[in-house]
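What follows is a structure written as structure tokens; I'll ask about it next.
What follows is part of the complex, with its chains left where they were.
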Amino acid sequence: MTDGPTHLLERLIQQRVTLTLKDSRHLTGKLLGVDEHMNLVLDDAEETTPDVTRHLGRVVLRGSNVVSLNAPQGGGPSS
Amino acid sequence: MTDGPTHLLERLIQQRVTLTLKDSRHLTGKLLGVDEHMNLVLDDAEETTPDVTRHLGRVVLRGSNVVSLNAPQGGGPSS
Amino acid sequence: MTDGPTHLLERLIQQRVTLTLKDSRHLTGKLLGVDEHMNLVLDDAEETTPDVTRHLGRVVLRGSNVVSLNAPQGGGPSS
């Protein structure tokens, strides 16, 4: 299962990703770290709403609040 | 239990599937990977609503947010 | 505990069952597989609402979303 979720997340480190959280917030930032609970660390994180972009700096997210992680450029060849 | 949920999910890799999430979103994409928590990776993912289709690229979904996975063509002979 | 929930579910494989999900959807289909988390696989699944029946094909359901499984014909003698 070499293209499993954990493997892909590790290949995305240092790339910019967008998260959707359970409270409907969207955060974009550079992925610095991840663990097996899908706890995540973002650097240069920004929260974007239709109205405004708020700069947050470094953010640690508890995995239980993460719905999905979107990597527009993917994580290298695999498909 | 050779037709159990995990076994079937692995046979669906590289097929297009449609997910229903707890927040009522529907995502369609090619299944790239899955693990025992039902964390999933989709490639060429699209979110479809009655009004619009939004292209998302590669998406990692945390299993705890997944309600069901629908594979219109099934996963090969088994029934 | 030979009539425990897991034992009964395995005896229901290949029978048509109706599921009630936490999001209030009702799905009917032939039970293909089940595991210890009550993750389920249905074949020829249909979602029925008061207004319409929608054919879904093969569906994998994450057990955490399942409220109950109703087997009108039971699973063989046991009561």
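Chains here go by letter, A, B and C, matching the order in which they are written, and residues are numbered from 1 within each.
Convention: a contact is a pair of C-beta atoms (placed from the backbone, for glycine too) under 8 Å apart; a residue touches a chain by one contact, two chains touch by 3 or more.
Since this is a predicted model, take the numbers as computed values, not measurements.
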{"item": "Full complex stoichiometry in copies [only 3 chains shown in place]", "value": "7"}
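Keep this in mind: only the chains that are shown with their structure count from here on.
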{"item": "Cα-centroid distance, chain A relative to chain C, in whole angstrom", "value": "34"}
{"item": "Chain A-chain B separation of Cα centroids, rounded to whole Å", "value": "19"}
{"item": "Touching two or more other chains - residues of chain A", "value": "none"}
{"item": "Chain B contact footprint on chain C (complex, rising order)", "value": "10, 13, 21-23, 27, 30, 32-35, 39-41, 43-45, 56-62, 64-65"}
{"item": "Chain C-facing residues of chain B, complex", "value": "1-9, 22, 24, 38, 63-64, 66-75, 78-79"}
